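All protein chains but one are shown at their positions in the complex.
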Amino acid sequence: MLDKNGIARRIAQEIRSGWYVNLGIGIPTLVANFIPEGMEVEFQSENGILGMGPFPFDGEEDADLINAGKQTITAMPGAVFFDSAASFAMIRGQHVQLTVLGAMEVSATGDIANWKIPGKMVKGMGGAMDLVASAENIIVAMMHTNRAGESKLLPACSLPLTGVACVRRVVTNLAIMDIRDGAFHLLELAPGVTAEEVAAATAGKLVIPDHVPEMQFN
Amino acid sequence: MLDKNGIARRIAQEIRSGWYVNLGIGIPTLVANFIPEGMEVEFQSENGILGMGPFPFDGEEDADLINAGKQTITAMPGAVFFDSAASFAMIRGQHVQLTVLGAMEVSATGDIANWKIPGKMVKGMGGAMDLVASAENIIVAMMHTNRAGESKLLPACSLPLTGVACVRRVVTNLAIMDIRDGAFHLLELAPGVTAEEVAAATAGKLVIPDHVPEMQFN
Amino acid sequence: MAISKVVKDVGAACAGIEDGMTLMLGGFGLCGIPECSIAELVRLGVKDLTCISNNAGVDDFGLGLLLQERQIRKMISSYVGENDEFERQMLSGELEVDLIPQGSLAERCRAGGAGIPAFFTPAGYGTEVAEGKEVREFNGKPHILETALTADFAFVKAWKGDTAGNLIFKATARNFNPMMAMAGKITIAEVEELVPLGILDPNSIHTPGIYVQRIFQGSHYDKRIEQRTVRTQTASND
Partner (left out) sequence: MAISKVVKDVGAACAGIEDGMTLMLGGFGLCGIPECSIAELVRLGVKDLTCISNNAGVDDFGLGLLLQERQIRKMISSYVGENDEFERQMLSGELEVDLIPQGSLAERCRAGGAGIPAFFTPAGYGTEVAEGKEVREFNGKPHILETALTADFAFVKAWKGDTAGNLIFKATARNFNPMMAMAGKITIAEVEELVPLGILDPNSIHTPGIYVQRIFQGSHYDKRIEQRTVRTQTASND
């Protein structure tokens, strides 16, 4: 079973040289910590930076330099700042090769819900609806079940949707799954996790191939 | 009767302090020469400058600094350069208070034709269609008749249109006229020109008030 | 000669703002918000405002200050977390809230300033954001029609500005400010540094002065940080 850093570390291995990547709030933000030194990858944050660097050293924070999670950040050499319309032009125009974001629910048809719990919580969708509607390559990073132990991988989402038929891959604390043909297809198991455990934690249709390898970390 | 500079000079008197103004190619370009020193007026050229200055001195031309007529220009203190999309955002968004442009034909309903003579000449509309469709305040600067002596102020345009029902005022070598209610309304006569001469040179419906003052130049 | 937009202070800048108006306010979270103008809006006590802003501030800063005073009737935003008073007013029905995808919000402001009354975007298709909106397929993909947004007054905060109203923003404090400057019938710019004409590089202006009707030298910027995150010196030395 993976912790949040494990999920982030596994997702980092999906990233290829030459990619522009948008990382959402939460687990996705951690992905940046696992990119190999010297790999040509640039992080976009939708509030207006390309070439986002690590958090600043204590005392070097700049209130005018934050990411979409409102965290203080730094800029890498070759970074660019731009306005919000220009930022979403990049996203909507599919110039960003990978989007990683969290979710409250994902369906077996690739729908995603992550912005609202009716009557309880309404934080807003922020840039998530633009990201999921536009990106060709979306990975959802989340825990397999919620705090009540209920599956977050469902036949259909019960919460208001953020986007439809857009998620291609899900990485959880238990497994990696691809979404196609109305089902979650098990690709890799987290260390120490069995296919049966994944099946028990997955409410949506799960396809388990004959042989499912364990995740490898390099 | 006015020459081209006279037309430009009269139009310059229409300009108010605080206005952003777009001047088309030809007679309109001359208008800038008659703005009083110190008046707060900025000229926009749709290829991407706000705060256009006079032509450069000999030897100071910069190939990277031109106006929409492809003429070498200079930039005033406080000038700004921007791209073509940003430029037409200003125009389409009605942030430019006055547009002055030339025409081949103007109709009594405010239509304008200035970009194409079928089978003979097709230079293209450039930015003229955006300008006339967007501007709230358009003055046409032109000679009253063409080289063949035919009126350019018509009941309806015969050439392909640049825009419909958009021209509010016309300044020619003979007169100033407002366009409303399907007619040219004579406002002022050029020095030495009679209302009868204007009527003879105007093919569209012309309304002549009892008293038509002569243009005053300050 | 360049058109001067300078007014003497925030009071002069805010002349003409009335109850019931629609206001746009730049900023992302607390980054790049028009602090001085917000303080003046509280002082003026204008009510029944519709505020278009990506976020709604925090309880005791940014638009949260107007929420505390019940000056806002409706918020149009993309993300409104981190604000208890906001949540309370919204859930109780005191505050009307229109949530819009962030990219659509930015583009709708730009469209409002650029004379584009409507455009198609894929964002929000199949969600409640699309309810009542026209859907059309382009290149095999469904899109929804979104319309332009404008405001009676737009408030933006820039790093540097000149007397002609030309603005330069700093880093990610740019965010929504340039589009909102475009979309305001009257746009008020407050700047950390007001400079004479000819100082700013004409090649590096983010917001041309044509979009700014009034500009003033701001003061006492708090520039609060919402999520102070740092790394340790040791970690970096690894």
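Think of it as A, B and C in the order they're written, each chain with its own count starting at 1.
By our rule, a contact is a pair of C-beta atoms (placed from the backbone, for glycine too) under 8 Å apart; a residue touches a chain by one contact, two chains touch by 3 or more.
If you're wondering where the values come from, they're calculated on a predicted model, not measured in any experiment.
Trainee: Which visible chains touch the chain that is not shown?
Mentor: A, B, C
Trainee: Thinking of the whole complex, not just what is shown, which of C:Gly115, C:Gly161 or C:Gly209 touches the missing chain?
Mentor: C:Gly115
Trainee: Looking at the full complex, which residue from B:Ala75, B:Val140 or B:Ala190 touches the chain that isn't shown here?
Mentor: In the complete complex, the chain left out is touched by residue B:Ala75.
Trainee: Of the residues B:Ile7, B:Ile49 or B:Leu174, which one touches the chain left out of the display?
Mentor: Touching the chain that is not displayed is residue B:Ile49.
Trainee: For chain B, which residues touch the unseen chain?
Mentor: 45-49, 54-73, 75, 81-85, 87-88, 91-92, 111, 119, 122-130, 133-134, 160-165
Trainee: Touching the missing chain, which residues of chain C?
Mentor: 107, 111, 114-122, 136, 138-139, 143, 147, 168-171, 201-204
Trainee: Provide the residue numbers of chain A that touch the chain removed from this figure.
Mentor: Per the touch rule, chain A residues meeting the hidden chain are 17-20, 37-42, 44, 50-51, 75-82, 86, 88-96, 134.
Keep this in mind: only the chains that are shown with their structure count from here on.
Trainee: Could you find the chain whose CA centre sits the greatest distance from that of chain C?
Mentor: B
Trainee: Which integer distance in Å separates the CA centroid of chain A from that of chain C?
Mentor: So the centroids are 28 Å from each other.
Trainee: Quick one: chain A and chain B, Cα centre-to-centre, how many Å?
Mentor: Whole-Å distance between the two chain centres: 55.
Trainee: Calculate how many whole Å lie between the centre of chain B and the centre of chain C, each centre taken as the average of the chain's C-alpha atoms.
Mentor: 36
Trainee: Pull out every residue in chain C that's touching 2 or more other chains.
Mentor: Residues 110 of chain C touch two or more partner chains.
Trainee: Identify all positions of chain A at which a residue touches two or more other chains, and write them in rising order.
Mentor: Where chain A is concerned, no single residue meets two or more other chains.
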